[in-house]
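Let me give you the structure first, and then I'll get to my questions.
Every protein chain except one is present and positioned as in the full complex.
By written order: A and B. Residues from 1 in each chain.
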């Protein structure tokens, strides 16, 4: 679904993306009996549940007359095209042709490996033979009953890497989110590092005020805390944010934690699917608290982050990020590592294709 | 008038259309004393009635400062530019210049042959010398008092040939229009043929239920019928749909009929003027019946057909239909014939220009 509630206008010249990797395709719960028409990496995808309720992802453009398969319906476990009723199973093969005398045509759409894990749908947009579920990043806390999450999904204008940058540089919180201002983000100790497919940003600060909003959420209003924040970027664009605070001198593992997911999946070069969650292991079942937290986070992401990033994206006017010679600051250690890693992985994939 | 109620944004690189042919420019009744600014085949056109009330079509862009002539007004039978008042007669010649001392400039805009017939405006976008009114398809039932029509016009997103395809393949009704589901469309006998400028699709089915909605319209709820449906495509994009049903064993000519017009005139490569009507020869003057029928058909065309075709158009991302190697099914016999004929006619016209 594009910004206007329909298929977005697709560029005729395609961009290049990392394909042999897992992207978040949405929340598992949101995929009901009703299929979904999506675009990932400028490619139409239909999501549906087959006769056993198993989530499937196949090419979203019917090979007959190019209708959006995801706008169809599931019949006998197969996805029926909304236009002329050809049915495709989860492997993308046309298994039923409702028209007089015609056998099912020797036709198929791509099948994308799709896995439901941690209440998320994970899609593999590359070579299916290489799809290894062991490569799915660990977000076990999302379906751990000891943790309760508020969750959201939105379609955001702007290139997906700009959204990864945003999370990897927590310092933006001090400027973009008035309720989250804390000197830890700009003056705390920072550490950035990487491995083959991850980039990390860690912020720590001892004995200082955390932000008003987070103090309220953690129930430590007016008390100085030790602060710990660590972001893990999983290539290409799925991020884990481990935020913790505790009385001064508390070991990190004993601090109270808020765990967050920020997953960015490109729709087009200009639009990004943004799937997020923040989880706690206290006040479980406190609906009022959850609703307040959900409202605060939605507002922060959709009305504070998004306009800033959308306008930065527009000001880039379609030019390459590095060609614009961005100034690199201390806080960019995570984002720059992620961009370089991703660029390297995309080049490596292209050279081995 | 574009999608936003104004001149649409026009591509700087023009597409190719069949020009020596009649396109439907709208309903005759809708052209009142107020001129209209339209775009047909990416070309601005002004429609107006001259001093005798005769409908005229001339180039819609003033040669002076490029204002939309169709947003002007008629003065002394000529169309006055809304910007600086130059007046053009129905032959496109500037006949009046309101400015001091200036004679009418030796200027003109194109004149397009325009004919009012069958309550429709027919426009010829090609060589005026070749405009032969005998080539206007016969829709005499539209102004035959024995028939009463409900009529509509809308601007639809999507290439005009996609809209012709839709009507020529009636099987879509079984999937796109829940109220029109009938096995005749998918399981009935089909026949497709063509001549030099027409393509035909015929569907017949004996002794079966026609759809709930059509049974209601024809007053044969719950009774099996013999069914006859024939679509005639007149190049480039004007279609006649002759739908009939009767008690089993009835000759086609004795069946009760609903006659429909579906005319598609390209505005831009991405937008299409959709002019439609459905006529009956019973319940004449029954306003309530007419209003219900109009509402049902508008809904079907604008809220069921249009979103499917719009999304198919977007998923084609500006690529050529045949380059996308569409799967051809039994039901495409009409559409494929129409596309091939039109393509041949366009090439022939180009090679003789």
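The rule is short, and it goes like this: a contact is a pair of C-beta atoms (placed from the backbone, for glycine too) under 8 Å apart; a residue touches a chain by one contact, two chains touch by 3 or more.
Computed from a prediction, not measured in an experiment: that's the story for all the values here.
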item	value
Residue touching the undisplayed chain, where the options are A:76, A:102 or A:189	A:189
Residue touching the undisplayed chain, where the options are B:81, B:245 or B:309	B:81
Residue among B:7, B:179 or B:324 touching the omitted chain	B:7
Residues of chain A (touch criterion as defined above) contacting the omitted chain	162, 165, 169, 171-172, 174-176, 186-190, 307-308, 310-312, 314-319, 324-327, 329-332
Hidden partner interface residues of chain B, rising order	6-12, 37, 44, 60-68, 71, 80-86, 97-102, 105, 107
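In this section, only the chains that are shown with their structure count from here on.
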item	value
Cα-centroid distance, chain A relative to chain B, in whole angstrom	44
